[in-house]
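Let's turn to subunit A:
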Amino acid sequence: MNPIWLILMLLVPIGGALLVAFGKERNAYRDAYFASIAALVPAIAALFEFDFSHAGAFQGLWSVEWLQPLGLKLSIGVDSVALLLILLSVLLGPVCVMASKTAITENRKLYYAWLLVLQAAMVGVFISRDLLLFYTCFEFTLLPMFILIRMFGSTNRVAASTKFFLYTFTGSLVTLAGLVYVVKFAAERNGSWSLDIETLTTAAAFMSPTEQALVLGAMLAGFAVKVPLFPFHTWLPLAHTEAPTAGSVILAGVLLKLGTYGIFRFAIPMAPAAFVEYAPMIAVLSVIGIIYAGLICWVQDDIKKLVAYSSVSHLGFCVLGLTALNATGLSGSVLYMLSHGFSTGGLFLMIGYMYERYHTRDMRRVGGLASKMPVWATFMVFFAMASVGLPGLNGFPSELLCLISAFQADAGWVAAGEPGAAGVTLGPWYAIFAGTGMVIAAMYLLIMVGRICFGPLTEPDGHHAHEVLPNDLCVREIVTLLPLAAGCLIFGLFPGLLLDSIQEPVNQTVRLVENAQELSGPRPGAGPDAGYLYIEETGAEGATP
Partner candidate 1 sequence: MITHLLSGTFLPSVLASAPGADTAQAASIAHGPKWVLLIPFLALLAACLNGVYAAMGNKTKLPAWTTVALLAVSFFATVAMATGFDGNAYTVKAFDWIQVHGDASSFVANFSFYVDTLTIYWMLFVTGLATLIALYASEYMSHDVGVSYSRFFAGFALFVFSMSCLVMGDNLVMLYLGWEGVGLCSYLLIGYYYKKPAAVAAAKKAFIVNRVGDLGLALGLYLVFVHFGTVEYAALFSDEKLLGYLDAAKVGAFDQIPAIAEWIALLLMVGAFGKSAQFPLYVWLPDAMEGPTPVSALIHAATMVTAGVYLIARFYPVFLISEHALPIVAWIGTITALLAATIGMAQFDIKRIMAYSTVSQLGYMFAGLGVLTPTGGAYHVLTHAFFKALLFLCCGAVMHGFAGQLDLRKLSGLRRVKGWGVVTFGMLVGCLNLAGVPFTAGYFSKDTILAEAFVTPGASLIGWILLLTAGLTAYYTFRVFFRVFMGPTEFHPGDEHHDDHGDDGDDHAHDDHGHGDKGGFHPHAPGWAINAVLATLTIASLAASGLYFVGSGEHHGTETKHYADTMVSSSTASYHSPYSEHAFHAGDHGDSHAADDHADPNAVQAGVGPRGTITEPLLLFGQDPHKVMYYVSGVVGVIGIGLAWCFHLWGRTEAATCRMDSLARLFGPIPRWAENKWYVDEFYNAAIRVPLRIASHLMHWFDKLVIDGIVNLAGMAPRMFGWMVRPSQSGVLQGYAAGMVGGLAMLLVVILLVVRLGGGS
Partner candidate 2 sequence: MTPMLTLGVSEYALPASVLAPYLFVSAAMFAIGLIGFLTRKNLIIMFLCTELMFQAAGLALIAFGRHHLGEDGQTFVIFVLCVAAAEAAMALALVVLLFRRRETLSAEAWKELKG
């Protein structure tokens, strides 16, 4: 695949941002709109050119040397998981731009420029094959989000943006420390410095269990905050409630996935033994998150906070799948990453459109809107059902696979020897408790839908109609919702489209962990430096630049 598409996917939004920033204020929307549509072109080209029969191999590889003695070079490449996540980010670009047309009335240049920069940064994270680009873009996503929340958010935006930035940033710094340790370790082993992710992954599995544990802890510090995993989630409700609609959509749709992607790409391959050992602990945190966040959703009156906590709950399933470390779990988790963006993005858009008309998110003051906004209510019920995990929509296959994987990851329950469990022992209780999350999800989502859509019409006092927008959704708003709704439906009925594509990277990751396990020897009682000799690379067809 030609790497030019990846480079273009990075450069077009930046070009668009510059165009918006140096153009006129009143053209800001138009310029941003065209730039985001233009960014779709290289994405679709990349999709066509990607060779899905070798989905696990990194394609579109390209690199340029920067400082050779220090091993600093810029390299890019994607496998299917990264490509699909990029497509999600690129798809959300025009959706967010279009959704903001009437919501943002001042400082439009600033807004659209930073939105486009954010998109470029997200793409950068997924196309990076070296640590420098990855970390730079990873951190760089914080800045536009900070500005978007700070300048265009609701009443409590200052606190929300500050907390979001500082919390995530601190975590990422600890991650950086962990990653730098891996770099140093790899340099000592290989004799030369390199930041290439492939090299680092190969070398990192040779770290001693203690080292791996520390590196894992460091990496998780940043990724867990971003996911967010249970005790580190408190920035999320605040950031989501105060962010503008597009900000929430991107935050929920893609930025949270940076954390889980980081775990999938870095934490698991680079600290496999430690991950297997600590997976139950992480799984416990994720299950607690599922139930805890779900119950908190139930008592919320602020509808946006409700959906924000529901994100915490849903991503608990995602992480549960990751911790199971078998093919089902990792597939389910990656599928969850992809499908959550559609359903929760849709919910945030619905809330945003409602907010534009009523200027309140409190369900005690506004409700029963199906009488006045039937199209809106239909979409709302649709996205709520996708979020609940109704079979036929995209929440279901991912949830199903994640829960099954938790059962599978206990050798005692499996009938005919399942060697591929990679040694993680989770067991039935994880899935049973996580399953109650399904019931809780039904509770809070249906209660939300029941209050906001159904029942007698309640409008806040002194409410009058919007000067530009009609009562129900206008065409532009429906156009933003259609791709998301279509995605929910199509990926619910044909998850094979995604599952087949991600199968190989998932299997490769499982094999990598298994190999590391086998050669690490029996862990309990063994000495600290027992038995990791070499890693046999099976089936990894990625070319090392």
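Behind the choice of candidates: all candidates are chains of the complex that A comes from, given by their letters.
Basically, contacts are C-beta pairs under 8 Å (C-beta built on N, C-alpha and C of every residue); 3 or more make two chains touch, one makes a residue touch a chain; residues count from 1.
Just so it is clear, the structure is predicted and the values come from calculations on it, not from any experiment.
Note on subunit A: across 1 or 2, the candidate touching it in the complex is 1; the others do not touch it there.
By the touch criterion stated above, subunit A contacts candidate 1 in their complex at residues 47-48, 50, 52, 163, 166-167, 231, 233-235, 292, 295-296, 298-300, 326-328, 331-332, 368, 370-371, 374, 381, 385, 390-392, 396-397, 400-401, 403-404, 407-408, 413-416, 418-421, 428, 431-432, 435-436, 438-439, 442-443, 446-447, 450, 453-457, 493-497, 499-501, 503, 506-507, 510-511.
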